[in-house]
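The excerpt is restricted to a subset of chains, each kept in its original location.
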Amino acid sequence: MAGNTFGTLFKVTTFGESHGEALGGIIDGCPAGIELDLEAIRTEMQRRKPGQSAIVTQRKEEDEVQFLSGIFEGKTTGTPIGFVIQNTNQKSHDYSHIKDTYRPSHADYVYEKKYGIRDYRGGGRSSARETVSRVVAGAVAKQVISDVKITAFVSSVGEIFIDKPYQDLDFSKIESNPVRCPDEKSAERMEAYIKEIKKQGDTVGGTITCVIQNVPVGLGEPVFDKLHADLGKAMLSINAVKGFEYGSGFCGAKMKGSEHNDSFNPDGTTKTNLSGGIQGGISNGMDIYFRVAFKPVATLLQKQDVLTNTGEIIEQQGRGRHDPCVVPRAVPIVEAMAALVITDHFLYNK
Amino acid sequence: MAGNTFGTLFKVTTFGESHGEALGGIIDGCPAGIELDLEAIRTEMQRRKPGQSAIVTQRKEEDEVQFLSGIFEGKTTGTPIGFVIQNTNQKSHDYSHIKDTYRPSHADYVYEKKYGIRDYRGGGRSSARETVSRVVAGAVAKQVISDVKITAFVSSVGEIFIDKPYQDLDFSKIESNPVRCPDEKSAERMEAYIKEIKKQGDTVGGTITCVIQNVPVGLGEPVFDKLHADLGKAMLSINAVKGFEYGSGFCGAKMKGSEHNDSFNPDGTTKTNLSGGIQGGISNGMDIYFRVAFKPVATLLQKQDVLTNTGEIIEQQGRGRHDPCVVPRAVPIVEAMAALVITDHFLYNK
Amino acid sequence: MAGNTFGTLFKVTTFGESHGEALGGIIDGCPAGIELDLEAIRTEMQRRKPGQSAIVTQRKEEDEVQFLSGIFEGKTTGTPIGFVIQNTNQKSHDYSHIKDTYRPSHADYVYEKKYGIRDYRGGGRSSARETVSRVVAGAVAKQVISDVKITAFVSSVGEIFIDKPYQDLDFSKIESNPVRCPDEKSAERMEAYIKEIKKQGDTVGGTITCVIQNVPVGLGEPVFDKLHADLGKAMLSINAVKGFEYGSGFCGAKMKGSEHNDSFNPDGTTKTNLSGGIQGGISNGMDIYFRVAFKPVATLLQKQDVLTNTGEIIEQQGRGRHDPCVVPRAVPIVEAMAALVITDHFLYNK
């Protein structure tokens, strides 16, 4: 418990609230001697950052990471890597409107009930701002498993979805549009839709698909720490995630075994890959792919009923800046969490 | 790693292969003083057992559990509960047909590659037989959290699904049919379909829905050990599971925030429950519900291409007994894993 | 917590009480492909077994271990190794004299207070009988790190001690006498003293020295999981242990730095080894050695005052068989726990 640590051998512990002094974390178990590409880490942080396009929140977060330990002359030393991201933009706002109220489908109410106290200046620890530390740790992890290629992209927004298998997509297009959707036509439609939603002060959900390529055979520890079970937990731990499926996923539940089984090639690869690169919880060398469902962000700029701490229901106007659709910014977070899982299993099986 | 332990405070470790001497496990952290209802444990095991109806495998497994420690004069003592289930029916068969071949979409190949050695007399550790230990542990867990009600049922088989919300179902009907589907009409259709599939020597997938009622507010440890993240991992660790969604799930990803948010009642309950009983990773007192996707079992009684360990593809006739549809027997396993997760979090927050 | 698991990568979980059905455990994380020498395991169990000489308890424990999983055709498969040791000799005795009383310096009282229930038929889980599972697991571990040599021996009994450094001792003599003391003269004196103590119905403490040779440089994980910290915890977890020191130990606390520092040889070895083979928590390739203090067994055959559960102090005559001096039988237990620690660290650093 004490649920702020992820991983066993590549062990990441994070801290920080949306309106506190700073966020950060400790990466313990990072192998020594890795020449860290700090620019690559910064790039990942930029991808997560608010304000990068018209369709995401316009909040300003500078998001400069400062490494405090574990690196010497540009290389990891094998000792824990402490890092901090200052909250530079947390001015003294007026929080009176949220201090005594619980917003619907936010964590305000359960935090208050669980802890008896709540940092009411925003989402606190339950804010998606927390994920900045995940992105830093994931960006380091990616450099530990540099042979593995992890690619996430937006595969649907609301009812709009890419109707092609990932193999038919050009991953180099992902960063060419603000939605992070490699299918250009879908991307345009999604962008237009998100803008419309934004105008309404509303939000919309979506899905992210992630493909992990070049994973060696043998990662995953049955029977409980199966590779996809750890990937699933990692994804479900991200704010707003409601579902996870890998390989054939929920569609697979409709199929017959004679359709679903992946026939072997003589070299051990398979002709189809409905298994999603994992058999019995262990990577089989084929592409690992999975899909993650995000609900619409609960913070609206419309009027909504809220609960007060004296047990009244009152109508409240949403304020400030919000993310009309969280999935474009969640793409690097999905990749980061995938990197943490693969790295942890990789180190165990090296 | 060393992935055969589940849980932190209510910690279950299991062992055993399908064709070994015995299976079993150790439950560590079980509170003292619980008067164990052994009959209830036996009932759960019966629900998982092969041969209980015409639509499941006709293999014989006696499945008598023997408790070796941790219980004195009928009560738990707080010391670890060791238990064993003998493999009474593992005669010396002829395994030559599977010894040197890897069946498609089975774990044969990855076990061989990962460990360099494989118990070829069946699925070994990757066999679903392993879940018998989960059911025993889960049945004990259920008695620790006796106020919590955990109910799983089959919600779809192939393309046949229940088209009602769970609130409209009569859970008392679940055990009244061999499919474990509370909707009688759907149950009949499912049963007929499974029999047809069985005749073809084929298999079919399905989904299980699980509802957890009467969970206190406050279970779940952000940011990584969110309650639904642990539930998701638990479900994904079960053989053949390809997907997990809770609350609105993948449907939620298509919705707008204004539709998805659950408005409060003055008492803190909510009018709708698209959140699925969990906010920010913490139970909010509403029903927790989730859906689990199972792929069709890979063992067919048809001819299939298999890979030999010398790199040839040969056709092989499936033999023996098989489960045409795994979901009816998986119902108690889903409940067991849910019980383990809830108990672990319950003990942490008691 | 749920304190019956030891180790992270080579993870051992045990169960069982002195008067229960059986004891046993699960070894998870054992590498695959090890040809297990079952005879060597039996030998270790024999060394721990009661009744092996006139100076240890004459209780009969058959101590046959049965492996239930994780081994196929004589080799480990990488899956968890379940094992059981039946309690063959637990007849229905009359326990009325201990049912309602707490013996001094036993765990009766604290178990009752902690758990509210107690298996009163003997020490239960607090009995040294529990260590049989440790010896089995340790014997398997020894075969994982077969290049490492672990040697423990009795270095003192009461006031009688070996007054030579371990380098001057002939380890091949350890098993040549019932005390397991390699110095023959000391062994004779110790044996005579233990016999005398036994006649008095009394018990006596002693110390065990353990030397671990051929450990590679680099085992140990600062800053909390230093190699000697894990060795210390392992030893202190053995029944009756009151102290642990390694290298110069408590004597080192009296020395000056100029005396204590171990000068290097050009090859990185050191001229002296007051450090005890570990620097900064990491093995340096020199011999690791440590000393463990055992208090006298609390079970006497004399009269003693006991506390009743109604708060009375009454005199009670000790009965049955007892160990006048526990250290000879504890030698294989010390080795087993050392093997578990070294194996766990070895797997992490391989």
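Observations, loosely collected:
A, B and C are the chain letters, set down in written order, and residue numbers restart from 1 in every chain.
Heads up, the rule we're going with is that a contact is a pair of C-beta atoms (placed from the backbone, for glycine too) under 8 Å apart; a residue touches a chain by one contact, two chains touch by 3 or more.
As the structure is a computational prediction, the values presented were derived from the model and not from experiment.
Assembly remark, whole complex in this entry with 3 chains visible in place, copy number of the identical chain is 4.
Convention: only the chains that are shown with their structure count from here on.
The highest number of C-beta contact pairs joins the chains A-B. Superposition on CA atoms relates chain A and chain B by a rotation of 180 degrees, given as a multiple of 5. Both copies, chain B and chain C, contribute mostly matching positions to the interface they share, with over half of the numbers common to the two. Inter-chain centre distance (chain A to chain C, centres taken as mean C-alpha positions): 47 Å.
Remark: chain B and chain C have CA centroids separated by 39 Å (rounded to whole angstrom). Along chain B, residues 1-5, 8-9, 14, 114, 125 each make contact with two or more other chains.
Note for the complex: chain A touches chain B at residues 1-6, 8-9, 14, 102, 104-107, 109-111, 113-114, 125-126, 130, 156, 158-159, 197, 200, 202-207, 217-218, 220-226, 228-230, 232-234, 236-237, 239, 242-250, 252-268, 270, 274-276, 279-284, 293-300, 302, 304-307, 311-313, 344-345, 348-349. Of all the residues in chain B, the ones that touch chain C in their complex are 1-5, 8-11, 13-17, 20-26, 28-29, 32-33, 66-70, 72, 75-82, 84, 114-119, 124-125.
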